[in-house]
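One structure coming up, written as structure tokens, with questions to follow.
Apart from one protein chain that is not included, each protein chain of the complex appears where it belongs.
A, B and C are the chain letters, set down in written order, and residue numbers restart from 1 in every chain.
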Amino acid sequence: MSTLSTTGGTQSSAMQRREASTRERVQVRGATLDVAELPSFGFSHRSLMWWGTLGLMAIESTVFALTVASYFFLRSHVAVWPMNSVPPELRWGTLNTVLLLASLWPNHLAKRAGEALDRRKVQLWLTVCLLVSLVFLGIRVLEFQSLNVRWDGDAYGSVVWLLLGLHTVHLITDTWDTGVLCVLMFTGPVEGRRFVDVSENALYWYFVVWSWVPIYAVIYWGGRLL
Amino acid sequence: MNAGSEAVRRNSVPPTAADAQALEATWRDPPGAMGWLSAVNHKAIGKRFILTAFGFFVAGGFLALLMRLQLARPENKLIGPDLYNQLFTMHGTTMMFLFAVPVMQAVSVYLVPLMIGSRSVAFPRMNAFAYWIYLFGGLMLYVAFVLNIGPDAGWFSYVPLAGPEYSPGKRVDFWAQLVTFTELSGLLEAVILIVTVFKLRAPGMTLNRIPLFVWGMLVTAFMVIFAMPSVMLASTALIMDRLVGTHFYNPGEGGDAVLWQHLFWFFGHPEVYFIFIPGLGFMSSIIPTFSRRPIYGYTAMVLALIATGFLAFGLWVHHMFATNLPEMGKSFFTAASMLIAIPSAVQIFCWIATLWTGKLVFKTPLLFVLAFFVILVLGGLTGVMLASVPLDLQVHDTYFVVAHLHYVLIGGAVFPLFGAIYYWYPKITGRLMSERLGRWNFWLFFIGFNGAFFPMHLLGLQGMPRRVYTYPGDMGWSTMNAIASVGALMIGVSVLIFIVNVVRSRRSGELAGSDPWGGGTLEWSTASPPSACNFEAIPVVHGAYPVWEPRREPTHVAGLAVNSREVLTTTVLDAEPDTRMPFPTPTIWPLVSALATTGLFVGSVFTPWAVVWVALPVAAAMTAWFWPKRQDTNASVALERAP
Amino acid sequence: MSSRCLRLWPAFAAAALLCLPACEREKRQFDSPSPPPTPASAPMMRATPLQPGNAQLGASSVPTAHMPSTDYRYENNAFAVSQGKRLYRWYNCSSCHAPGGGGDWGPALSDDQWVYGSSPANIFASIAEGRPAGMPSFAAHISEDQTWQLVAYVRSLSGQLPKDVAPGRSDTMSGREPEAGRDRERPKPMEKSDGNKR
Partner (left out) sequence: MATSASTLRWLAACGSVVLAAAVRAEPLQSVLAPAGPQAAHLKDLWDVMLLVCTGVFVAVLVAVGIALWRAPRADSSQRASLPQELGPQRGARRSVLSAVVASTLLLLFLIVASVFTDRALARLSLHDALHIEVTANQWWWEARYDDAQASRMFNTANELHIPTGRPVVLTLRSNDVIHSFWVPALHGKKDLIPGRTSTLRLQADQAGTYRGQCAEFCGYQHTTMALLVMAEPPAQYEAWADHQRATAALSQEPQAARGRHIFMTTTCVMCHSIQGTDASARRGPDLTHVAQRQTLAAGALPNTPENLERWIRNPQHIKPGANMPPSDLPTDDLKALVAYLGSLQ
């Protein structure tokens, strides 16, 4: 969490500086408001795609929240939980959680490099992020095997598989995005807006990581503590 | 548009003819069939969206006529249960998923940029993709229906009836996938609208100067984002139960049929407000223009819209009062369901005040808006009755509810929508619709509507349940069913007249000019039909009704590129100029991606593996879509200026 | 633009043609043509549903004498198969062959072992005439049409039917994966002595 808040802090201060500068860049001459001097791209809330990403995150958080709600709804209707299996093994899931949290760091560096328009650094850290997320996907396969229940075994199995599946879909899509962006950063064509994409890709990764924490808790501890 | 090579030219104020020409060339969609398929201009997409939605409206209405034909007399053998169940399922599904929600988004895709003084919606390619997905989803459903795979478990598809055991075959699978199609499209449009309203408003259009229709669409878009995922989740679980044997809804394995109802209505009730709130937006746009004054109580109206948006999530359970629920919960949902009447009341009173203190211009759009006061108010009041748990136990799932929901949805959305078409048709086509046909259309619709649906209140009270394909002769229901069928026929005629009016006016209508009604919002300050770029020079806004305001400086924005696509973004709250962004060009890839996605959704009805294998072409198409063309990059590099 | 829209139609028409088999799969036929009672059906009336079939009837000898015209229609009709599934439960087939056809007192119906043949005609004969070692004759008690529905369902138990026709999971305790999820067994006949096995 600390990483996030600090980045948020530094960003917003940087943002204020930038906005101050834009005000000077707009000139009013009689009937005209001349915007020719405005920047052609901006980071964070100045970029359309940032808001778009926020929208997607809102949608997907709602899906996760509703799935978790369904999990508890189903749990409240049966006596024993898991119904007729043992809770999933902690090993791989926990390992993946730790790795995911750790991945926030290279991800944060990629974001910073993007906002500094530093192509070399971006290439480096994007590659790191890509490799790391490939590792997650590998471990995720093992996670599915360690659930100790089939999706068509009972309602518990169905909802657990759904939760893990939903999050895996996000892992896959973001891995793909990172891959494409990474390649693009090496091959070009590159323009300023691509660095905005890098920063937003990182933002989305934050979401994938932080949304995993409650899902992990439900999948791996719901069966033990409830 | 290879602006990379030539130097950047920027617009001046007032815009020169050269500016206008260059802008037209820059923002126009490419010619030819290929160009048509790769169009991204929000007006082109918006028009297709509106036409498609009306196509489905007519189709759904036709199905309704067939049902009324079957119910016109008791023990009618015209249509059997198998077909009838498909008919009412298709009717409900069409009207809710393929007409009511999309048509509102369609209209706003066309209008919102014009109303907020922007060159385009945000993410124009996404916009095209959303339209294609919607179109293909709808076509899939109707192809299925023609092939006797029409869903037949009701538009609400309650499990277990819609589950694998009691709905064999693929009918319900196609229903579930249609939901996926339309919700995907709807969610994308919601994000597009929110970002458009947040970032693309003309300079000076602060939050308290946003037109009320745009406010309505903004609230709707937020509701869509939080409600639609619920039904997507529900239908995904349903199709998995049916295809891969999961047990979400199987009581034998710890699942629960009521889970479906919670998830479905958590979406299903807010959905009524996705349909209703844009209708309120139409009202608030039309009433001021035709009473020659600004809306009364702008702030109250906005707050009421937002309050409705929040309350709408607090009353889904009132669709489930007949299931076993704890008493306490029931009382809460009763209260919530009744209190949501208050924001609507606030708006109705404000409109009356506006009319009361205005100078009235009686044109067809105003007629449709006035009908709202009769029909919607009646529907709202029966809604208050349904909100009461005990009373609902009697009238729930009877024709009383059929009457109520049609009074709310047709009175609250369709009448204002028709008014809106008469109101904005000249803006879209440059020609006015015929007033004479308009009045015929209105009175037939109004009388036919009350004839069709008012008797249903009494049918419900006399115990006629919904979704019956026939009824015995000795129940005392025959007369009113006959009346209802006649009314339905009148509605059909009036819609025919409307279509005639639209088609004829397109060619021979009276020329409109930029502002035929003397409207006050920005869309009336540009040509009809608007040029490809909407505004040669982006206006600077100084009030809620810029066209009516006395001229204040600065009037327009200068310095945006005219020979390559560039839009002005502004800050979210105060709409101060923020950046000038290069904007996406037309491309075929949204269509290709939509086709691939369609393949994935339809394929997954037959084998889960489609999700894996067809995902590859989808990913490929979307990557090609994202991958920058070198000339576009050059263009934006030429405009580039770091923050 | 509407004229342009028309260009898309051939594509959809083609798609529609591809889907035509769907009509067969989705047909709901409620009243089957009920043929006039055949002389054959009269002597088959029995006092109790639980009389064992006559042992002479073997796998190979499908009694064509009073064997109604074999009806494969239901092999592609999801509704009929699901009706068969309901009858399998209603007529207590499940009490000997187990829900899902895993087999219990009676032989399993979901594996590749077929004592009396796996063709629809064989299965029809097994249900109608009954078989030695406990399989009663149902000719008098189950209408021909319903027997064909049962036949289609029984074949779905071992994955003999197209996956889009075979039933999905039922709303009960689910022993094993739904019929639609089963791989096709390669039926191999078995010498009759194994009929009494398990």
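Basically, a residue touches a chain if its C-beta (ideal position, glycine included) is under 8 Å from a C-beta of that chain, and two chains touch if they have at least 3 such contacts.
This structure is a prediction, so every number in the text was calculated from the model and none was measured.
Colleague: For the full complex, can you list every visible chain touched by the one that's not shown?
Modeller: B, C
Colleague: Looking at the full complex, which residue from B:207, B:307 or B:391 touches the chain that isn't shown here?
Modeller: B:391
Colleague: Consider the whole complex, including the chain that is not shown, and state which of C:75, C:129 or C:171 touches that chain.
Modeller: C:171
Colleague: Just name the one of C:146, C:160 or C:174 that touches the chain not displayed here.
Modeller: C:146
Colleague: If the hidden chain were put back, which of B:55, B:465, B:529 or B:599 would touch it?
Modeller: Missing-chain contact among the listed residues: B:465.
Colleague: Out of B:339, B:493 or B:595, which touches the unshown chain?
Modeller: Of the candidates B:339, B:493 or B:595, B:339 is in touch with the missing chain.
Colleague: If the missing chain were put back, which residues of chain B would it touch?
Modeller: 80-82, 85, 153-154, 158, 160-161, 166, 251-252, 256-258, 288-289, 291-294, 296-297, 300, 322-324, 327, 330-331, 334-335, 338-339, 341-342, 345-346, 348-350, 352-353, 355-363, 367, 370-371, 373-374, 377-378, 381-382, 384-385, 388-398, 446-447, 450-451, 454-455, 458, 460-463, 465-472, 474-477, 479-480, 483, 516-518, 520, 545, 548-549
Colleague: If you put the missing chain back, which residues of chain C would it touch?
Modeller: Where chain C meets the chain not shown: residues 28, 30-32, 34-37, 41, 45-49, 86, 90-91, 140-146, 171.
The rule is short, and it goes like this: only the chains that are shown with their structure count from here on.
Colleague: Average the CA atoms of each chain to get its centre, and name the chain whose centre is farthest from that of chain C.
Modeller: It is A whose centre lies farthest from that of chain C.
Colleague: Between chain A and chain B, what's the gap in Å when you average each chain's C-alpha atoms?
Modeller: Chain centroid spacing, chain A to chain B, equals 30 Å.
Colleague: Centroid of chain A to centroid of chain C, CA atoms only: how many Å?
Modeller: 51
Colleague: Using Cα averages as centroids, what's the distance between chain B and chain C in whole Å?
Modeller: 47
Colleague: Which positions in chain A touch two or more other chains at once?
Modeller: 152
Colleague: Of all the residues in chain B, which ones touch at least 2 other chains?
Modeller: 244-245, 247, 250, 253
Colleague: For chain B, which residues count as touching chain A in their complex?
Modeller: So the residues of chain B in touch with chain A come to 10, 12-14, 122-123, 126, 187, 190-191, 194-195, 198-200, 203, 225-226, 228-230, 232-233, 236-237, 240, 244-248, 250, 253-256, 259, 262-263, 266, 540, 553-560, 566, 568-569, 571-572, 576-582, 619, 623, 626-628, 630, 633-634, 636-637, 639-643.
Colleague: Would you pull the chain A residues touching chain B in the complex into a rising list?
Modeller: 18-19, 21-23, 26, 28-43, 45-46, 48, 51-52, 55-56, 58-60, 62-63, 66-67, 70, 73-74, 77-78, 83, 117, 151-159, 161-162, 176, 180, 184, 189-194
Colleague: Contact residues on chain C for chain B in the complex?
Modeller: Residue list for chain C touching chain B: 1-2, 4, 7, 12, 15-16, 19-20, 22-23, 25-28, 30, 78-79, 81-82, 85, 163-164, 167-174, 177-178, 180-181.
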